[in-house]
Each structure stands twice: as structure tokens, then as C-alpha cells.
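Data block below; observations after.
Left out: one protein chain. Kept in place: all the others.
The letters A, B and C name the chains in turn, as written, and every chain counts its residues from 1.
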């Protein structure tokens, strides 16, 4: 975590403002000979892209990604692969309509970073939120598409598990449902409910928050670098750093506080494959900052959209008290689009640790040990 | 966050196992001419130190810190100050009784990192938990004592706000109470309740989790480096990286999901001091990853102590199924001692960003702006 | 120094291959409110650009840089300034003629990184040298143009001081001459000699090396972070990392070995401006890794161009022995174009340390001290 770069061996650096010329990123440290074309990235961008239902903002962008470097034709397969050198990605901003920004130029939108950017830097690109815009997350998703291809057998999937105070019924969890509704919701019945629920919120010019859960399966045991490079620490950084996120949980999360030691201890048995089986997963797949081989389970809370039609009291950059409200169509629940972003960030972190573990330890030790030799 | 170093300009690197020769750290990047002696550090170590009540482990360590470098006599004041060079700190481990570790040498304690260290590195120092031991956090607290001295006017205080499912009554919050009970609890009435509550848990050989809240006041607006060095992202990393932490919240935290946009938007007025006043603080003092000047409010959940007297099913490092239980006195709620640790980590992160902001921007812009010039 | 990112607070990350779609970089950590347009960058790119005389390669590229992010209109001046957010720069590659690369696809050019890229990554983009091409240095120069604008009063200038075994006469040093000949040579008489000298080398299909000297003036005293972030250590990394550089010197350089202590000690007197004056500058402006306030003087040696018309014995990637020679026009002295690149790298390093010093120490101490207080 530093400035606009994330990661140690799998390193992503992004740039770009909402209404500047383009947004882009550099993915550095990607292993060579990973098959990669724009077609591997585009579907995830399309999933994140706004304007696909009445529940997300009206911005209409094709979000067409270009790979500028770091790939080449593989001599043997004839397909395009990574070369190990930095991968430059860029998306031109096409929706730069000359909108009237005079209001947000001077007024600070409550819940946005308008004031903090101003007080930090002494100025800000106010058009569409500038650097603080969720538009930046497109590059997270793009880099995430690359990250997904590196750890053999790993899958990372996310879902919306709560909207406002309304939680899904986990007994009805069906991953196939996630693709079938505009909420990335695994509970079809709840998704149907959300339609009306969110419409009502939208219509009264308000918004709600959401909780997203991301699960990574097929993550090898042993990833994570205690004590300040723990897998959960890095996941927390990655997820809390997504726009509008206010809480991050691993496994039992905040609820772990209310458990007893015997409830929380994930008892262990031997699996048929010669690996441990944990009888529960309150740990969320991480113990002591290191992956256990169980699914990694994280959740994060996205606050309600700050730009709402209901007027709010605020001040302007010259110290005058005033009020402000969003105009036109607004996004009643930004949390929805956070699903592919959360998936991407989880993939980034795990890949980084996968490479770091390979760097420090090389081939993982053969477990279980034998008494005669490790 | 990387390996055993944390921070960019205020950089702390720690070493040490529970039952090795010593634990220690190097604090690099500390500004020069900060008054510093061991007496500035020791009180915080004493606060964290176990064995001070029947509610914490029996380990008896003086935890006497030595400053090995990085300080010198100030010519003018005659007092000892930092020199700007790395500060080496060390605490000798004195409680290295030759205990019988034969059981935990081979068996994996559920909820501990025994298995993950083994599968990651191929071996582990099993004595007292080795590197995964909470003993490492002593150095966090020591470095935190230094961090507290750098940002003018900043105070960082923590408190236990929930034990098991039992929350404090925030209406009774009194910072003075925190020092008066063994739980760092700001609610005297609840603290009295916790005595009996935790005793019962301890007696039946069980444990419970806790939630800790840390509040930093006097933090200048403008700290935080979007988009991958956000103040909240770094706080999340720092807190999730503490042993046994499973969830981190900023401001409204996970509860933000259930709020509407108008509830969550912290409306803004002008204060008498020419700075903004936020009418609420759901943001927890951070917007867009940058401090607002309001108090920074974070919470984190500590899972119940994993070492309990109640037997749990597990396996050993040779792949055999077995069971295990802790023996002797155990720590029924490790969350209690997390209070000074959480304070320390919050101080680390804020100081790092304070220096980073000074580096990138220099003197902060004069706010509010005038129309004739920023 | 790490992968494709350089710097701690002033951080540059580059991407791009010689014959890919584009090259680019992200300049992160730039202070806000620095006036910046493409016109500030382009002249330095033009200076580095090949094809401007018969002494550099024939590649014809406009090298037109685009700023994609990180700048905005300053409300007061109306001019474009940096915002403190990452600055994305890109140059499209236009000279991607479908050349015949069949020979260098398989054969390793001696002195080039063909073999090492292959053995490292298992493949390489062989077109025009791919990532190992000097084309990458265009982004160094572009980022350097930004770096030049940050430290008040700093100037960074470079010159060619030796070509092959032929050294300039330092008594004839005239900075104005540097712009007047195609060699960036400060000695007009020697420059005239180089014309014929280099033409002869070029005509016989050979090449020669060169030594470049870069001098930074107006660098504040106190920059540099001992002991592993020393100013000279970082300069050495930055310069040795330029393509084809094989040696780096600070001040007296390798020649310091032959000096006695009394010759090498730069004696000190007080200047009229209340600052020290060093009576000589064998130190090259750096003592203990920290700038003295004297000019920073560095030199680096660039090896002769490896691609020459004279056939050389080599092997191919399949392990067959063969020979290779360059075809068409070649660059008889790549060292010439290293002048603006060296300037850029020196500027990067100094700016990074300028920001780091401001971060750690804040306002520099008032020197000289008074006995009553520092």
C-alpha cells in the first residue's frame, strides 16, 4: 500500500481522473508466459460498468481497454502471452460531456472527498469527482482480470449479501443467481425483493449501503507474510481502500467478538486428500495472517451513495455555509458495483502473496511431515 | 505493509519470538530532536503487559525496554532527543522457563497459526507460539510510544466497548474510567458487570472476544494518500494485522450498510475557528481516504482466545487426528490487552501519513481559500 | 529501485517496448500546484530523440507526449498545474514498420540483453529490442522534465566529456557550447574533432563508448538518507540503471583511490552568505550520503554501441553457434544521447530526496547554530 501503487511482487499502479483524457494502470511483476489478451479483461470491465440497469449511474462508457505493452506472441502456441515486463493498460474517457460543474466546483458534497482533496492539495479536479471518482476502480477490475490468471486453480467470486438492513438468506445461496439479477445477489428471492426496495429508495432521492462478500477458493495454504504483511492485513488494506468502504471482515468478522473460544475454534480433522479439513471456517481461511487452504472469506460494507437528491447542509471552499443536492439520475446503491471491484482486490492480494511465498520459500514443504525428515 | 516492516516514512521493523533471546524493533525515519527516553516508552509497555490481573495470562515479564541507538543529548536543553537515525529498541525475554512443550510441538492448536507456520516454512518455533505469539505486540506498543510524540496536539486513546455479546452503554462513556478497571472499559457500570461475567467464562475454561474502539483526536485534515495509501486503508491493514483481529471498522463501519444516504452524510457547517464542523461523524474522520480534521474513529474485533481448557479436536504435524486443550491458567479475553496495541497502531499510521503529507505537499494550503488566490 | 518503479516519494513507473503500441509512465507523488503542460516536457524529449544527426540512429519518431491525468486548471492563475494525483504520460509508437526481425528473433546479439531476457522470462519481444530498447529512456526524460520543476533554484545540466579515449579539455568548458554541437560537448574544439573521429568509426562499422558528466546546482544541503538511502547510493542506482552504463562516479570518482587524504579533503571556509564554502569538491557535493550544498557532480561511462556492422560470433536461442552483424545505419556512439537521460535521472533522485527530507525533518534547521540553541 503506498500512494497509487499496490503490491510487492504483483504491483499495480493506477492513474486517471473521472473526466480527464484517460485512465490507466501499469501491472508490474506479472509472471511471464501467462496467456493474456484484451478479451480476458473486457468481461470484468463490462460487469463493473455503470449504466446497465436503473440501479446504477447513467454514465455511458464502453470502457474499452487497450493493452499497450508487456505481451507478445508465444512462439509455440502462437497465442499472446505476458512477457514478464510491465503491462500498460489504458481506457480513454469518452463520456466527457461539457457538463455544468459550477456547483460542485465550489461546494463540498457531504460524504465525498471534495473538502479533503482541497485541504490536502490546495486544489482538485472537481469534474465528476476527479481522482476520487469510482471511475478509478475500472483499472482495479482490469488488473484483477490479470491477477485471476496466475494462481493455478484459484477462483474468486463475490456477491451482495445485504442491502440497507436487508440481509439475504444464506440457506438460499446459489452462485448461479449472482449473474441473473442486477444486484449480484445469490439469493433469488431476496433479489426480487431488492428490486422494489431499491426503486423506492431511488425514487425518494435517497440511497442505501450494502455488504459484499468475496470468497476465494483454491488458495494454497501458506500464503501471507507475518507480521506486517499478513494476508488478512493486506486484504483489509485492499478492501478498505475501495471507495466508500467503511468496514472489513475476515471470516467471523466483527461477530467474532461475541463468540466463545469453543465456538470460534475451527476444529481440524484429516481429509481424504491428505490435507487438513477445518470443521468450520470462522477464521475465514486465515490463521496468524497465513492462508489455511480453506476458502478465504471476506466481507466489506459500502456506505450509501453520498450524492443524493435530498438537500444537505454544507459549506463551500471559501468558507460559506450553503446546501447542496445531486441533480439528475443518481445511483441509489453504489455497493452493487463494488462486487467485481472487491473480487479484483482479493485476487491482487492473493497473487502478490503467492509470488512472495514462492520467492521466499520456493517449493512449499511437503506436508504432513514425516518423523524422519521435514 | 510488508514482511516485518510497516510504514513508508515512519518505518517500524520488528523481530523476535516469544521464547527466544529477545524481541526488538528498529524505528526508522523518526524526525530528529523529539525528546525521548525509556521513560516515555515504559508506561505503555506496562499497560500492555500481561499478568496484571486474573483476566490476563500469567506470564510475568518486566518488559524492560532499552534504547540502543538513535538518541543523543540535546546541546541546548541537555535532555535526550532523537537524532533522526534509526532507533533500536530491545526487550530481553526473561520468562523462558524450561516448560514442557512436547504437546504443542506436534499438535496444532485450533485457532492458532501452528499449522499455517508449519505449512508455510516447514518448521516453527513452537515455544510459547514463537513469532505468532502476542509477545511481538510489545514492540508495537514501544514504537507507538514514539509515534505518539510526533504530531503536535494529537492524542490517541482506546477503550473496550464490547466483551462477548455485552456492549457498553455509550451514554456512560467516561475516559477516566478506562484507567480504573482491568478491562480498559469506559463504562464503569459495565466494567463491574464484566468482572463476574469474565470470571465465569474463565472458570469454565472458555474465552470470549471483544471489540476495541480507538479514537485519535487532533489529527490535521489532509492526511492520507489516495488511492492505495488511503488513511483508512492503512489503518485497516495496521489493525487487521494485530493478532486475533477479524474485523475493522471506520466510523459507522459495517453498520454503514444499513444507513440511508441522508443519515450517513455528515453535514457540514463552519466552526468558529474558521474550520469546517461536521454535524456527525459517520465517516470516522476520513473521506476519500484523507483525514477531515474530525476525530479518527476505528473499531476492531478480537476473536476469543484460542487456547482454552475445553478439549478441541485437531491433528498433529504428522497427519494424525488427536485432541488438545490448554493447561494451567489461560487468558479468557485477549481482547483486553489489545487496547494499547490498537492505540499504538493507529499512532503509527497517522504519523507516517503526517510525514508523507509534509513531504509531498510541504506546508498545507491555507483553508478556506480566497477567490483571488489559493 | 524496484522492478519498473523508481523513487520513494517522487515515484516513477514506466512501461513499454520499442515496437509495442505505446510507451508511458506514471509520475506519482508530485507536489500539487506545480505549473505543468506538455510544452514543459517536449523540449527534453526532442533533445533525446534519435535521428537528429548522422551520429544517432535513424529511427524517426515525433515522440509526442500526452499528459493523461494529474493536471488541472489553477483557479487563480488560469494555468495548468499538477493536482498531486498521479500524472499519466504516454507516447504512441509510430515507427513500427513491419521490419524483418527474423534474424534477431533467434540470434543473440553480443552485448545486448537478448540472451538474458530469454533465459529470465522464457521469451522476449525481440522487435527493436523490446523492453531492453533505449526507447524506454524517453519516459525517463519525460518524467525528468517534471522533476526539474520541483526543487526551487535547482538546475541540472549534463555534457559529454569523453568519447572513446578522447577527453575534452576542461579548461575550455563552456556550457553554451553544449547546445551547439551534436555531441552535447562543452569543448568546442574537441567537438569539432569528434565529428571526423566518429565519422570514421561509423564508416568502418564500429562504435565507441563515452563518458557523460552531470552537474546539479542549487541543491540544498541536507538531502540524502543514510545509510541505505544515501544520495550517492541512489544516484549510482539511477545512473547505472541507464542502458549501457558500466561505471558511475561521484566527485573524484575512481580517481579518489589515487589521492592522498590531504589532497582529497575538501577544506572548508565560511562564505559571505553565511554558508560553508568548500575549497574543492572531490566529494562531488555529497558527504556521508548527504548533500553539502556544493554542486552535485556525477559521471558515468556508456559502453560502445553493441549493434555494429562488424560480424561477431554468437549463438541462437536453440543453442546453435552462429554469427551476427547489424544491418543498415547504426548508432556509432549511444553515449551521446545519454546526456539528457543522465540529467533526468539525477533530477529524479534529488527531487525524491528533497521531498523525503521535507517529510522527515520538515523545515531544515537554521545553520549555523548558536550556542544558546539549535
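Quick note on the criterion: a contact is a pair of C-beta atoms (placed from the backbone, for glycine too) under 8 Å apart; a residue touches a chain by one contact, two chains touch by 3 or more.
Computed from a predicted model, the values in this text were never measured in an experiment.
Participant: Which one touches the absent chain: C:152, C:165 or C:196?
Facilitator: Only one listed residue reaches the unshown chain, and that is C:165.
Participant: Could you tell which one of C:86, C:128 or C:304 touches the chain left off the display?
Facilitator: C:304
Participant: Even though one chain is hidden, which residues of subunit A still touch it in the full complex?
Facilitator: With respect to the unshown chain, the touching residues of subunit A are 8-9, 29-33, 74-76, 84-85, 226, 355-356, 358-362, 369, 372-374.
Participant: Hey, which subunit C residues sit against the chain that's not shown?
Facilitator: Here the touching residues of subunit C are 1-6, 8, 12, 14, 108, 110-113, 115-123, 131-132, 136, 162-165, 201, 206-211, 221-230, 232-241, 243, 245-270, 274, 276, 279, 282-284, 286-293, 299, 301-308, 310, 312-315, 317-321, 335, 357, 361, 364-365, 367-371, 374.
Participant: Touching the absent chain: which residues on subunit B qualify?
Facilitator: Per the touch rule, subunit B residues meeting the hidden chain are 3-5, 11, 13-17, 20-24, 26, 28-29, 32-33, 66-70, 72, 74-75, 81, 83-88, 90, 120-125, 130-131.
Throughout what follows, only the chains that are shown with their structure count from here on.
Participant: By CA centroids, point me to the most central chain in this structure.
Facilitator: A
Participant: Round to the nearest whole Å and give the separation of the Cα centres of subunit B and subunit C.
Facilitator: A distance of 44 Å separates the two centres.
Participant: Using Cα averages as centroids, what's the distance between subunit A and subunit B in whole Å?
Facilitator: Each chain reduced to its C-alpha mean, subunit A and subunit B end up 25 Å apart.
Participant: Can you work out the whole-Å distance between the CA centroids of subunit A and subunit C?
Facilitator: Taking the mean C-alpha position of each chain, the two centres sit 38 Å apart.
Participant: Quick check on subunit B: which residues sit in contact with 2+ other chains?
Facilitator: 8, 226, 361, 369, 374
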